[in-house]
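Submitted below is the structure of interest, expressed as structure tokens.
For this depiction, one protein chain was excluded, whereas all remaining protein chains were kept in their positions.
A, B, C and D label the chains in the order they appear, each numbered from 1.
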Amino acid sequence: MPTIGIADTTFARYNMGAAAIDELKNSISAKIIRVTVPGIKDLPVAAKKLLEEQHCDIVIALGMPGRQPQDKICAHEASQGIILAQLMTNKHIIEVFVHEDEGKDDKELAFLMEQRSREHAQNVVKMLTNPEKMIKEAGTGQREGFKDAKPLS
Amino acid sequence: MPTIGIADTTFARYNMGAAAIDELKNSISAKIIRVTVPGIKDLPVAAKKLLEEQHCDIVIALGMPGRQPQDKICAHEASQGIILAQLMTNKHIIEVFVHEDEGKDDKELAFLMEQRSREHAQNVVKMLTNPEKMIKEAGTGQREGFKDAKPLS
Amino acid sequence: MPTIGIADTTFARYNMGAAAIDELKNSISAKIIRVTVPGIKDLPVAAKKLLEEQHCDIVIALGMPGRQPQDKICAHEASQGIILAQLMTNKHIIEVFVHEDEGKDDKELAFLMEQRSREHAQNVVKMLTNPEKMIKEAGTGQREGFKDAKPLS
Amino acid sequence: MPTIGIADTTFARYNMGAAAIDELKNSISAKIIRVTVPGIKDLPVAAKKLLEEQHCDIVIALGMPGRQPQDKICAHEASQGIILAQLMTNKHIIEVFVHEDEGKDDKELAFLMEQRSREHAQNVVKMLTNPEKMIKEAGTGQREGFKDAKPLS
Partner (left out) sequence: MPTIGIADTTFARYNMGAAAIDELKNSISAKIIRVTVPGIKDLPVAAKKLLEEQHCDIVIALGMPGRQPQDKICAHEASQGIILAQLMTNKHIIEVFVHEDEGKDDKELAFLMEQRSREHAQNVVKMLTNPEKMIKEAGTGQREGFKDAKPLS
């Protein structure tokens, strides 16, 4: 049984961690360990600690970068840290970021945060249990949260 | 009893380290070790030395990036370094940056620097003593210094 | 016989991995191992795992950054991670990125994704079997996918 | 007796290393080791070699980024490298950069390069011999080269 880590933030305006956990519980038999940190820049080390100290096989790191230019820079820093944490551990951390300005209003934003969290939880399930299925979807324009893109062929 | 490191700068125009220490002293029984460096780009290694050489369990790194474009770049470099220092130590460094242009005047800026330092000190207390409380606040739009954001649900 | 890793994404709108593999099969006797991940930011660790856990001699990492500004930032983060993964392993990862806005329409974009994947597969073949040929082409304005540039002398 | 490293460049238009060394010699009894490299992007490894191979306790890295946009990017890369070198060694490298466009004319630029080098040399002296003095100056708006900023309280 795999161990899946969930790291999310108190800054986000929607409980993304709960959405991801609910989706995982409906789809896979796994041990789930959750940690919540203040903001997205705290996610890289939180995820690495889940991988190394809590022996997670994979982590989902969820956050909502704000709408200000400075928030975009924070998101960039967090993403770089999440990539580095993966390279230091040889394990995947699936980043689920929904930028606050991706939704046209609060309702769409909430929908997107729920939906993207769930669809990336499904990616994690596939990566853990059926990597061949990922190969079959290579180049098919998959999107998480919004409608998939049109494949070119 | 945990050991908490405080790293701040002589560049900042407000004694953020003192605010954080005062808040900690009112909230938790901990050993506190403080170091002050010239600017925010000196914070990453200062924080890492507190974690590794002074055996701190967590560090609060406080700084005030200036209002010039070059200052924004320095803040970005410092933030990346702070994230990297965490990944190298598997410990949290809570970054408390108040940009000089976040306040509409000196009075608001001082208020913000005091308040954000204190609220992040409270985050550190929660992370050390009650991580379950952090999970309960996941996705609730917490902000440090200014008013919290409205949760989407 | 060398082992060549292929890492691509479900986000891309064209099966770049298949194009690279087809080209390799026509050109070199090698063991090929493929993995598909959700997006380009998942490529660095996927490539590093191919190098370290699957003992690949070299990896081709293929992806299609989208046309939005945020997608450009993701591509930058992925590229930095791919460079870092190489430095941590002392092995080459040949990055094959085609930005969604590089083609003037879907047809040209598909052509470019196919062609660049194949030409970089040829680079990998040369690097593995005939590095002297690479030196002979030094400074000759080679381009992958589009027409080569004019050498200056 | 501490060992202090000085790394500067042939690209700079003013002998910053000499200014720092003169200031140090007037203020502290220390062994000083100097190295000069072509440009600021050569400073990170030069500083790290001073720390690790020449056993310096601290290094001052001095440079003058040019006035072109590309020069600003080089400065950013050098700064990131200097932060990383510190994290890899757990020692401070005090970066003294004067951007060529910080002075309104050559005379002011020369003054600034001399003055900032000297004031950061004084920071190094304080960090080595009297870290308590740094804490006393926390949040007081210290600036190196130009006039100090006004503290907010």
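Operating definition for what follows: a contact is a pair of C-beta atoms (placed from the backbone, for glycine too) under 8 Å apart; a residue touches a chain by one contact, two chains touch by 3 or more.
Here the structure is a predicted model, which is why all the values come from computation and not from measurement.
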| item | value |
| --- | --- |
| Among shown chains, those touching the left-out chain | C, D |
| Candidates D:85, D:121 or D:134 - the one touching the absent chain | D:85 |
| Residue of C:62, C:94, C:110 or C:125 in touch with the missing chain, whole complex considered | C:94 |
| Sites on chain C contacted by the missing partner chain, in the whole complex | 72, 76, 79-80, 82-84, 86-87, 90-95, 99, 120, 123, 127, 131, 134-135, 137-144, 149-153 |
| Footprint left on chain D by the chain that the document does not show | 8-18, 34-38, 41-42, 44-46, 48-49, 52-53, 70, 73-74, 77-78, 80-81, 84-85, 88, 106, 109-110, 113 |
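One rule holds for everything that comes next: only the chains that are shown with their structure count from here on.
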| item | value |
| --- | --- |
| Neighbouring chains shared between chain B and chain C, ordered by label | A |
| Chain C onto chain D, rotation angle from CA fit, given as a multiple of 5 degrees | 145 |
| Same-residue or different-residue interface between chain A and chain C, half as cut-off | different |
| Averaged-CA centre spacing for the pair chain B and chain A, given as whole angstrom | 25 |
| Distance between chain centroids, defined by C-alpha means - chain A, chain D (Å) | 40 |
| Residues of chain A engaged with two or more neighbouring chains | 80, 84 |
| Interchain pairs in contact, sorted by label | A-B, A-C, B-D |
